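Please see the structure below; I have some questions.
Every protein chain of the complex appears in place save one, which is left out.
Note that the chains take the letters A, B and C in the order they are written out, and that residue 1 is the start of every chain.
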């Protein structure tokens, strides 16, 4: 997640003023702006959801359309302003939130040509991730970064694990295809692979389940395997999180103790005041 | 969980006596009182459950009503006494158990006006959490606090994780709505979001499951993602638990810091040598 | 798990001989005895299973009965001998395996009076836990004790967690009973509690699933909660296992390093040879 720290406001006075309102939440107006934004994001998401419900759409079709227009217009102006008021425009446009702000707009304009894309407006929800900044929830933001970082750091291991899992599922699915020999839900190999993934991830819809005793025996083995395998991603992420718990650089100068909590002010081993 | 340590009995003799009976379990009468209480809580819970079963309710309707009256009366008197015998009444009323004791009573009185609220009596079960005190199970109580504290300390991270998960489910559900295009179980976006949550949490009822090959392919990706994501809350709580394996009784005498590791020799907040 | 270490053979020569055959696996005859035993346990278990399948029972009913008689007789004689050849008979009878050996016998004799108890013969499978001793698989046995010990050590926390979970499920089930108002699968509170447990443990059979939008919304919250809660037992056991990894008593005398693996012969910090 690219942070927006390094954005610099333009020099003109009104741009600098707008910058504070739009990007910061340390003034009353900036706070208000963010709360309105949050409200509009939620409203927009709810409208898209409700539009998909025939009963509601029939009754409020026109209202929904008008509201969508208003919100989208507001977002469009906001997006243009966001670009205008910062000096390093590219930094914003290609930042994490810059891309999301953009993605939150296109579906609206695209939907004139391809109506189905309207539902992509739901991506606007991602803008909600800004929520923590709004209320100045630094602790929450840090914890958010903590989770994202832990996932990012273990992503390589998780990709490999998923590759293993996919190969495993493909092979198991194919074997099951031979075992169940074209019974309902196992008509083709891709179908059987679908079943294998449903089983190994312990989701278990039950829309496809083994029928023959041999198939059930096979499924039992797969389930037990899946039950043990689930430990792998957990182990990976847990190990990563453990690692990122303490300030790893901190060491007590006097006794060399390096097991120092983030909030410690004195060394718990020798009592020395920490820098 | 607010502890009831700091409750002080009133000065009058009989109030002091009642205080020991009601709040403590170190006398035979106090013990008896608590056992009776536990039994009544269980009885009350079972009665509410049985009342909901038509066959049982038909046969024992009158018995159930009478028993409910007796138990609720007992609880009411007990609640009043609990308030009477302590000096700092507010400390009790707004303590964790004080609120629960109150919540365990209202549904009974409310049910005269709104019969449906009767079932809220099931909240009486929460009173059972006092169980450990009754049998003086200090170790159990400490372990209970341990779990609660670990959850509390990681609650912020878990909230963020849930926010991520909800946004993720909403987006995935909407995409699936477009893919499965209104087939059974995917008629609306909210319906599809329900399916997404059922899938990503690996619950997998199977009341809604993908039908088209494209939808199944999509579901497979979601399941694999869910299988990896489950590692996150586990990692958070595990890391927290590892961290909190401290002597819960240890408190720094000087600054009152109670976050003290087992191997600490000095308080990490004020540097005082620990006993 | 009570170990059988402390059993002392009787003084008579033939009893001492039998003791070595039955209790130990360090002679060829002792080895043979154990392998035969293992084979009979497996055979007995399979027979009970097959007897429950009507097609098989019809065809092989007589064979099954005869085999069951032979195996049970063998086990009976073995049990008597096990008692006879040791001095401290009570130590055996009330040891973990002594009780299992006994439980493996009664169902056979009870089944003369109560035929249904025959199926309890399946408990014979527990005798298989002796398997590690047979092949002298010390490492496996140690790992088995490791798991049992970790579970035992965290059992108190897990009991509390289960108590929390049960109270939680009862309350959620009751609320759902009010929400779904007697629809299929939610006819009574106990039924709804069953659904709550099926959901919160992420089993999700789908025999009962929410029908109303309100019920689905409620279920979504429950699933997300269950998804986060699953972290608790994992965290408990993981923290426990981590704890039991190293010899916690070992400390390097020279540098005080206490992070010493079980298999270490030299301190990894200062290179000192460990005692």
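Observations, loosely collected:
In this section, contacts are C-beta pairs under 8 Å (C-beta built on N, C-alpha and C of every residue); 3 or more make two chains touch, one makes a residue touch a chain.
Note that the coordinates shown come from a computational prediction; the quantities given were computed from them, not determined experimentally.
Residue in contact with the omitted chain (choice from A:7, A:71, A:230 or A:267): A:230. Among the residues C:39, C:96, C:109 or C:140, only C:140 touches the chain that is left out of the figure.
Contact with the chain that does not appear here is found for just one residue of C:40, C:165, C:189 or C:222, C:165.
Residue C:128 is the one among C:29, C:93, C:110 or C:128 that touches the chain not shown. Although one chain is not drawn, its touching partners on chain B can still be listed: residues 202-206, 234, 238.
Interface residues of chain C with the unshown chain, by the touch rule above, are 45, 48-49, 52-54, 116, 119-120, 122-123, 125-126, 128-129, 131, 139-140, 143-144, 146-147, 150-151, 158, 161-162, 165-166, 190-191, 193-194, 197-198, 201-207, 230, 233-238, 240-242, 245, 261, 263-273.
Those residues of chain A that touch the chain absent from the view are 156-157, 159-161, 163-164, 167, 170-171, 174, 177-178, 187-190, 193, 199, 202-206, 209, 213, 216, 219-220, 223-224, 226-228, 230-232, 234-236, 238-239, 242-243.
Definition applied: only the chains that are shown with their structure count from here on.
Of all residue numbers seen at the chain A-chain B contact, under half occur in both copies; the interface is built from largely non-matching residues.
At the centre of the protein atoms shown, by the Cα-centroid criterion, sits B.
Its interface matching that of B-C in over half of the contact pairs by residue number, A-B stands out among A-C or A-B.
Taking the mean Cα position of each chain as its centre, C sits at the greatest distance from chain A. Across the assembly, chain B contributes residues 161, 190, 193, 202-206, 230, 234-236, 238, 242 that each touch 2 or more other chains.
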